[in-house]
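Got a structure for you, written out below as structure tokens; questions coming shortly.
A single protein chain has been omitted from the complex, and every remaining protein chain is retained in its original position.
In this document, chain identifiers A and B correspond to the written order of the chains, with residue numbering beginning at 1 in each.
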Amino acid sequence: MSATEQNTCEINAVEPFLRMDRMPHIWCPGCGIGTTVNCFTRALSDSEVDLKNLVVVSGIGCTGRVAGYLNVDSFHTTHGRAIPFATGLKLANPKLNVVVYSGDGDLSAIGGNHLIHAARRNIDLKVICVNNLIYGMTGGQSAPTTPSNVITSTSPYGTFDPNFNLAHLMDAAGAVYVARWTVFHVKQLARAMQEVFAKKGFSFIEVIAPCPTLYQRRNRMGDGLSALQSYKQLSKIRNGAPTHEVAMTKSGEITVGKFIDRVRPDYIELMREQMHDSLGDRYVDTLHMEECECQE
Amino acid sequence: MAKGEVKIVVERCKACGFCVEFCPSKVLALSSAFNAKGYHPPEAVAPEKCSGCDLCGMYCPDFAIHGHKTAPAPAAGPAIAQKEASDAR
Partner (left out) sequence: MPAEPAGVLTGVHFLDGDHACCEGCLAAGARFASGYPITPSTEVVERFASRIPTIGGTFIQMEDELAASITLQGAVWAGAKAFTVTSGPGFSLMMEHIGFAAMTETPCVFIDVQRGGPSTGLPTLPAQADMMQCRWGSHGDYAIIAVCPNSPQECFDLTIRAFNLAEKYRVPVMVMLDEVVGHMTEKVVIPPAEAITIEPRRHTNKPPGEFKLYATNGDMVPDMVHAGEGYNFHVTGLTHDDRGYPNMTPKIQHSLVNRLKDKVYKNVDQIVEFETDGCEDADAVVISYGITSRVAQRAIDLAREKGLKVGKFRLITAWPFPEKQIRELAGRVKALVVPELNLGQMALEVERCAAGKCKTVCVPHAGGSVHDPDEILKAIEEAIR
């Protein structure tokens, strides 16, 4: 049985992956980020990813702090720019298994341009977007993902601008794997993370998670537990659902599942093919896939 | 006889309630005790029901609890030992 199905270990399965000298972490009571880290670390041990080649890159924000807590090569970069940094890492050393672990504001607002271009290029990155529908770290401002009619510190009378449907955006931009789960769906989330470790190309997992201190509290939606209870109640698993149908609203149905899983050549593959075609023997190919210990 | 047990790191707990809510066997409840930060950590109120599934460990955002399978009972004979070994896997 895998670690996600049964823990026969006396030590908490997450601990070997954490920088225990930095515990306790800074996240609030009932925040969902720690839960996603549990899923991530179990997925790592189940998929037997080579930890030496694993790199985690994050941006700025509450989720951005994940990189600092994981005991692997990790980078806490600038706001919105985890993806281009990760692109540089991957292109300079294709053997690296590069995960981008960041929040909805970081990835889709300031980082939006990089998000769509990396998906377009199909850079081999595994993007875990913890979507708490708000900017948590800075005190609860509205984000492009905040649904309508939500009170935030920069929308004290309620948001009114349409929110992003990130799954649809990623589908349209060309991501090869697009899934959404909530932190209620711990098993499915861990399994999705495991799937993307083995997947080549730009993969995007959106994880709906609560921000109890700011989003929940300001909108009288209870605490983190209330959020998880509502995820349980409101979620509907629809694998393969057309992504334009899965928009998030304030209290409506949350469509979860694996929406997109397709095969496209990734950026390095395309580059090598083009160079081989154009240059023939003159091409000095330093990105040999045969040298890579990439998961396939 | 419980098939598993939970281990709780009391000082890490922030009493979010996820483990209590989502334990499939309803093993846990928030205790009336306090940790140093003033939170009520959970306790196993029905430890005999614990299967060691570790869902609590997967949910806990503070890495404060996990469940694990306990060693199976001593084998009564070869056939039973085989079954218990495959249960434990």
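Rule of thumb we're sticking to: a contact is a pair of C-beta atoms (placed from the backbone, for glycine too) under 8 Å apart; a residue touches a chain by one contact, two chains touch by 3 or more.
If you're wondering where the values come from, they're calculated on a predicted model, not measured in any experiment.
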Partners of the unshown chain among those that are drawn: A
From A:Thr63, A:Thr77, A:Asn132 or A:Ser235, residue that would touch the chain that is not displayed: A:Thr77
Touching residue (missing chain; options A:Arg42, A:His114 or A:Lys258): A:His114
Absent-chain interface as seen on chain A, which is shown: 19, 22, 52-53, 55, 57, 67-68, 71-78, 80-81, 83-93, 95-96, 113-114, 117, 271, 275, 279, 282-287
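Heads up, the rule we're going with is that only the chains that are shown with their structure count from here on.
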Whole-Å separation of chain centres (CA-atom averages), chain A against chain B: 28
Residues of chain B touching chain A in the complex: 7, 9, 12, 14-18, 21-22, 39, 52-55, 57-63, 65-69, 88-89
Chain B-touching residues of chain A, taken from the complex the two chains share: 1, 4, 6-15, 18, 23-25, 27-35, 37-39, 42, 183-184, 186-187, 190, 223-225, 228-229
